[in-house]
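Reading through the structure tokens given below for one structure.
For this depiction, one protein chain was excluded, whereas all remaining protein chains were kept in their positions.
What follows is subunit A.
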Amino acid sequence: MEAIVKNVERTTELLAVSQTETVQRWDKQTLDRAFQWTQYCQHVYTRFHANPTVRDILEKQLQVTNESLRTTFHGYTDITFSDLSQCQHLLLVGLLNNAAVPSSVVKLLFDTITVGGKYKDATGHCTELIEVKSACKVLSAIHLKRSTSFPGSDADVLGMTLMEMLDILLSPATGASKVGLAEKLLDNLLQTCGENENFSGVVAAALLSRKNNNTAAATTTTKMASEGVSFHFILDWLQQHHSLLHNMCSTLPIGLLMDLHQQSLRFRVTYGDMLKQWGSQLEYDVGEGEWVQMYTTDGVSFKTLSDHYRSLLGACPSTKEDVERELTELKVADGDFDVRGLSIWGDLLSELNTV
């Protein structure tokens, strides 16, 4: 443990040094070693981010290191524990922005990629980055049937990573389940995103990630156990973040919602409740002869609502029955009139039946 703390401290110092003039003396060996240290720190993060005890120790040490480095280096920015996961990126940014770095060192980073052996050195690191990013841009311009579908590969990757993180945090195997940390994570992410739209796709991708993964890798028994746990956890959390849930259900393609509907009973209930709530928010405008949103600005239109219900009817026979029954019950509760404009449920039913 002591060794790890010391190494993290050293790497933090290294990061600070990399932004000063001392780098003039750097050569290939120094560069490679620096990269290896940052890689090490990234491993430390992966290993301990779900372990509050170790995390605490490291965070305290980093605070101490930050204080001393602040006095030594002018314009120093603090490194926190979560920054450790971005260590290599920070080093790279620092070096590339530092005019004192010898051009020979920079040339190494942009050298041709060597098909590396076991230990990866810094040569060609930036070239590889450029290659990968450019390839992504090229591929994103290719439009075949499904590949343009929402949520898109970037949200997919983020969603999958999110699920993996939740799995670790919520799995009983890593000690006491850290529900608090998991909640904090989701809250944090939502806050980072600012707008709901940015996060909806990621959450949806996270919920769907199991479906895509099931056909791929083999799932171990421990994974099976927590797979349900993370999924439910997200749904629970969504209940408390109503606007995000609303955003998800109203902006995601209906096909995606149907996938989720198929996958989870719990989601069916959540989704059904959401639809009912949307329905209850619509008021009949006698002048227009239409059901309209009176109270909320981001509410859902009658047409959208009926589209959602239509998809549900088309999902599978048992769902069709359930939905029809539910709508009928609601219509009956409203007085069971067949006149347009009196009950949204009745009007929905007649709309759906005319197709």
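The rule is short, and it goes like this: contacts are C-beta pairs under 8 Å (C-beta built on N, C-alpha and C of every residue); 3 or more make two chains touch, one makes a residue touch a chain; residues count from 1.
Throughout what follows, contacts and distances are computed from a predicted model.
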Name of the absent chain as recorded in UniProt (options "Pyruvate dehydrogenase E1 component subunit alpha", "Trafficking protein particle complex subunit 2-like protein", "CST complex subunit STN1" or "Fanconi anemia group C protein"): "Fanconi anemia group C protein"
Candidate in contact with the missing chain, chosen from A:Q29, A:T192 or A:S318: A:T192
Full-complex contact with the absent chain, from A:V17, A:V54 or A:L129: A:L129
Residue among A:L58, A:L162 or A:L327 that touches the chain left out of view: A:L162
For subunit A, residues in touch with the removed chain: 42, 45-46, 49, 82, 85-89, 92-93, 96-97, 99, 103, 106-107, 109-110, 112, 126-147, 153-154, 156-158, 161-162, 165, 188-189, 192-195, 198-199, 202
